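Shown here: the complex without one of its protein chains, the others still in place.
== subunit A ==
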């Protein structure tokens, strides 16, 4: 099992009293799955994603990623796993401004101690995959929203991660760009990457194979998608 969560809790201490964002969550994700985590705002889905993606630690419970328990890893070790095994796509893109597309995509490789030539080759390759070769030297803030998110996806896949975490990746996009992004994620999934998607839109979630529905810090429902949507180019031509 790639992701193994058991009895995970997350509490925030504010003014001495604990507020629970996660109240005992257990589930697993296998390699190659495409999972959507859904729920209304405040349900704890973002907190869960932060823990799954090693950006935050649980207050209680055990989380194992590729067999390694998070509590046994130092902050530097977490950074190393994020760098080599995980890719990130955010709602607000989170690209470095005034920095070229190429440099943005190379960023994870910079922290992976990869040689400049190798970085360049890999980054150009994935940029071509997301169809932005003509934008290589453009600054990220000169791009449209859809293009920005494609750069983010290129950055997420450049280190050949085992899992890609996407936090509301279509939230700031028009529907056509959104479908394009979902298509890219589905292609990545087909190529063997595990994808974990957080969204509050049922429509977006239906592109996954499985939906975990959360409410009040607990899992309310966890089931496969019956009529899965496949993002096609013709969808956004209409």
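The working rule: a contact is a pair of C-beta atoms (placed from the backbone, for glycine too) under 8 Å apart; a residue touches a chain by one contact, two chains touch by 3 or more; residues count from 1.
The criterion applied here is as follows: contacts and distances are computed from a predicted model.
The chain absent from the displayed complex carries the UniProt protein name "Multidrug ABC transporter substrate-binding protein", chosen from "Multidrug ABC transporter substrate-binding protein", "Molybdopterin synthase catalytic subunit", "RNHCP domain-containing protein" or "Carbon-monoxide dehydrogenase small subunit". Contact with the omitted chain, checked across A:65, A:88 or A:213, is made by A:88. Here the missing chain is touched by one residue of A:52, A:107 or A:231, and it is A:107. One of A:45, A:155, A:193 or A:210 touches the chain omitted from the figure, and that residue is A:155. Screening A:15, A:75 or A:227 against the full complex identifies A:75 as the residue touching the chain left out. Panel shows subunit A; residues 50, 53, 55-56, 75-76, 79-80, 82-84, 88, 90, 94-96, 98-99, 107-108, 110-113, 155, 159 of it touch the chain omitted from the view.
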